[in-house]
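One protein chain is absent from this view; the other protein chains keep their places.
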Amino acid sequence: MAIDVKGVLSPLSAIGTLFEHPRTITYPEVKKEIPRGYRGFHINDLESCIGCANCQEVCMNEAIDMVHPDREYNPKNGSGCVPRIDYGRCCWCSLCTDVCPPSSLKLNNECIHADRDSNNFLYMPKNRKDIS
Amino acid sequence: MIDLSSKLEKLSLELVEKNAHLYKVTVKLENLESILLSFLNEFGYITLDSINCRDDLEEGLFTITYCLQTEKRDHVVMVQTSIDRENATLPSMHTLWPQAEIMEREMHEMFGVDFPTHPSLIDFALEYWEHMPPMRRDFDTLEFVNSMNPFRDQRGDNLDVKVEMKKRREEKKAAKLKAEQEAAAKLAAQEQQNPDSEAQNNE
Amino acid sequence: MIFQIILLIMLAYVVGFIYFGLYRNILARIQGRYGPTIYQSFYDSIKLFSKKNTVNYGWMFYLGPIIMATGAVLTLILVPVFSDSDFLRSATSQGNLFVLLYLMVLGPLGNALAVGTGGNPFGVMGVVRGLTRLIGLELPFYIAVVGLIIAANSSDIVHIIDMQKTGGLNIINHPLLFIAAMISMVGFFGESPFDIPGAPQEVYSGPRTEFSGKFLALLMSQGSLFAFAKLVLIIDLFLGGADSLWMLVLKTLAIFVTIIFIGVVYGRYKVEQAVDFLMKIPTLIALLGLARVIWFG
Amino acid sequence: MSDLKNTIKIFHGPQHPGITGNMSVELDLLGETIKRAQTHVGYLHRGFEKLVERRTVVQAFTIVCRICVPEPDPNEENFARAVENLTGLEISEKAKYIRTMILEMQRLATQFLWMGGQAGSIGLGLIPQWSVCDRDYMLDLFEELTGGRVYHMYAFPGGVRRDIPDGFLDKLSDLMNYYEKRITVYNNTFFDNTIFKSRAIGVGVVNADEALKNGYVGQTLRACGIKRDVRRDMPYLKYDQLEFDIPTRTEGDVYARALVRRDEMLQSIRILRQIIKQMPKDGEILQKIPKHRKFKLPADDTYVQTESARGAMSYYMAGDGSEKIRRMQVRGPSLVHAYTLLEKLLVDSQLADVAMTMNSLGICPPEIER
Partner (left out) sequence: MESGFHGSDLDSSLKCKLEESGMANTHAIMEKAVNWFRSRSIFVVAYGTGCGAIEMPPTFTSRYDAERMGVVGVATPRQADLIILSGYLAYKTLRRVIRTYEQMQRPKYVITLGSCPINGGMYWDSYNTIKKLDDYIPVDVYVTGCMPRPESVIEGFVLLQERIKNGEKAGWQKYDENLKFYKDNQKRVLGGHIDPSYETDWYNLENGGVA
């Protein structure tokens, strides 16, 4: 019976990792920087949103509702409505931001949210200036 | 490919070149089995890559496409045929290519195409499916979903933007009109006042 | 004596669980991550004890973990922990190696009885695998133990420890026996490449598949008690026992870490491959060691 | 069927740690020897082909990447190329290079994930811990380039959606050097591991004639000595101008497939290095299309193939003159593997071999049933 000496001994080199620094990102304490272009939650500049509902039209998931905002908004807004996104539908494909004529709707790199109630997933995009 | 083209011409079939790696030949249903057999045995197309089915509802047809490849696998020949949409029946090809068994099983489930000589027409992906085969185009999936599942009910405040735009335009128009009227009234009031003041001045 | 036994069990429980926590940490470090806290096994076991049980397979099913725990506890109290003092030596004078070897098999048998009642096919499969593997594991270990008994001319562990004080450690005198016993020990600890009974990719958790809550906690506790007993047995047999707590920790840890290292870098054998391997290489090594003992003393 | 008399029937999956995804294999066992195997899929069936019919081309583009979860990019590439074939769009040089780069990056990432699964299936828990982390470094780059971690939605019909960010190619080049070092580590710990060899050699042997005839693809084909690769046989994008070898083995067993995959990883690194060198500095990335959002597909059909990390993945697409797709059918690489091949290979093998065989065939349930 031939003994595969290399096959027995070479895996033992793995033990060397014991003395290396772990690669773990200890998440709640240390946060990895998410790149700027990441497709996370929506932001919407109400100062420039024109309420055209292009985003609603292009969304294949019917995730976008047009509702009246309770904040100050663009006086030139044609319908007085701004998009509100259902995060029970959204797939973060970014088509809505591609078709936004004034480029007011954008995706931000903030993307982490967990909740205990399924009713809590309607998202009103924040203004860009509210996000540091 | 000229080779295959001339061979097919003998069978009075035309080979259409789609691009450098894709060719298509359309056959009649009654010749399908013999032509596929000669593709396998004579022309050397030993691999069946896939069987595709397309529902042409308007024409009342299913268009079936067999995608064949040679040993070299450097091009695909699509052998296309049409069958009637009602009572759709096809001969099973699992004797020529064993993998056809599973593809035909899927087609049977998704389109309701029948394969009389197929050995195992059992469930593929669906379980206890009692409705119309789902990939048929007259199966309305949204209607089916609405009859089965409730969606969340909080989104009732969605507004129709066209209506809102109209409303807002009218509001604006009304506001403008009102403003004009007010301005006119103001003007009129001023004019009314002015004579008084003039009169007062005069006094 | 009763007090000492209780103290011993508590010590073994704590040490066993801390060793298990340490095991998870070393494993994690080799895998390039931080791993859980060292007390994680306590958390797990307390949580499992607090779970509600709703499955019921009859009393035989519940007896299985208890038989296993009995085996572990008995093994523990029959192994002398310290070589010099009588402290924690408890019942050692009443038992010798043969009783120990018998008790080490009690666990798998208890398991087999319980799992058979549970009726889960994966559990049964795991038990069959475990028993098959046991045939392979026991052969080299028993040969190694017989070699030591011949060398020491006694089957009493205390005597074997005493002999090592004068004649040098068995690991140096009989290295072949030590290697054979260590290879078996890797299997007794359920480490790769012999972790066949509970292979998750094949038979879920094997014998433990149907156990949940309190019984799983009991199994975990007995596992750590048993692990401690086995470690102490190995250092008694080959490393001359321990004369202080520090020595005990140092020696057991050395053996334990060796076993972890072997477990982490190799994959899992199939059951017949494992038996094939164990019947060949470790058995051969053990037989050579035995021959050396017989002919050269 | 008389030999099935004393067997017990177990369901290997869908809730099982040893299964590749959400599927199940029904096994008739005699002891631990498998006497009959039957694959069951459908746990992930979403009816993609139906959903695509209901959407316009642009909307459908965002959904196709979900067809195969571990490797979305070949799907996007197939979809984009099918639309381009139908509408006669030509994409720019730079877009071609970026798409080739994305495909190769995805291939590397998928192979790392596969390596984790393959090692995990023999109980070698160390390798998944390492290789999934190594894959994550690639996902970090994807994040930066495309904005998505797993689903990139990047290869749009007519080009790609975003330009390469500054300094991206340097990072990619560093990662390639790192990966090359890591592969030697995996060689020592996994591919040369005596246990893996003893488990994998001679298990799941596929014979070459049958492989060609039954339409097996990818590593299953290449591991029995047949040099077939869509990238070479029907070159698309930039593959005809890039230098790479097609690694083959002749044994046809699990171990041969593993080694073929490892060699392909080295080839992917080689391709990516060439792309980094040749990448054009500037150029259009997305073709300017009038009525960008309202593609109209002609009433025609086409068939495209892409070499995914597990073999050739094909799309059949037909339009009908409107904005919607008449029919799109996906033929994933593992459709035939999961049924015709797996059911055959498992007979008379051991229960312990099931997870290993499934992993080495690259079976991925979401693209079997869509």
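Letters A, B, C and D name the chains as they come in the text, with residue numbers starting at 1 for each one.
Basically, a contact is a pair of C-beta atoms (placed from the backbone, for glycine too) under 8 Å apart; a residue touches a chain by one contact, two chains touch by 3 or more.
Here the structure is a predicted model, which means the values were calculated and not measured.
Visitor: Can you pull out the displayed chains that the omitted chain is in contact with?
Guide: A, B, C, D
Visitor: Can you tell me which of B:Lys28, B:Arg152, B:Lys173 or B:Lys186 touches the chain that was removed from the display?
Guide: In the full complex, the listed residue that touches the missing chain is B:Arg152.
Visitor: Which residue among D:Arg54, D:Lys171, D:Arg232 or D:Lys344 touches the omitted chain?
Guide: The missing chain is touched by D:Arg54.
Visitor: Touching the absent chain in the whole complex: find that residue among D:Val150, D:Ala208, D:Ile246 or D:Leu286.
Guide: D:Val150
Visitor: Touching the hidden chain in the full complex, which residues of subunit A are there? Just list them.
Guide: Per the touch rule, subunit A residues meeting the hidden chain are 22-28, 31-32, 60-62, 67-71, 84, 86-92, 111-127, 130.
Visitor: What residue numbers in subunit C mark contact with the hidden partner chain?
Guide: Within subunit C, the residues touching the omitted chain are 24, 28, 31-37, 40, 43-44, 46-47, 50-55, 200, 204-205, 208-213, 216.
Visitor: For review purposes, identify every residue of subunit B that touches the missing chain, sorted by number.
Guide: The list for subunit B reads 125-128, 130, 134, 139, 141-142, 144-145, 148-152, 154.
As a working rule, only the chains that are shown with their structure count from here on.
Visitor: So, what's the distance in Å between the C-alpha centres of subunit C and subunit A?
Guide: Subunit A and subunit C have C-alpha centres separated by 50 Å.
Visitor: Just how far, in Å, is the C-alpha centre of subunit D from the one of subunit C?
Guide: Here subunit C and subunit D have centroids separated by 44 Å.
Visitor: Counting only residues that touch at least two other chains, what does the list for subunit C look like?
Guide: Touching at least two other chains: 30-33, 264-266.
Visitor: Using the touch definition from the top, which residues of subunit D touch two or more other chains?
Guide: Answer for subunit D, listing residues that touch two or more other chains: 126, 133, 189, 193-195.
Visitor: Report the residues of subunit D in contact with subunit C in the complex, numbered from low to high.
Guide: 8, 10, 16-18, 32, 119-126, 129-130, 133, 189, 193-196, 198-199, 350-355
Visitor: State the interface residues of subunit D toward subunit B in the complex, per the touch definition above.
Guide: 41-42, 45, 47, 49-51, 53-54, 85, 212-215, 228, 230, 233-234, 301-303, 305, 312, 314, 316, 318, 326-327, 329, 331, 335-336, 339-340, 369
Visitor: Subunit A touches which residues of subunit C in the complex?
Guide: 26, 28-34, 261, 264-266, 280-281
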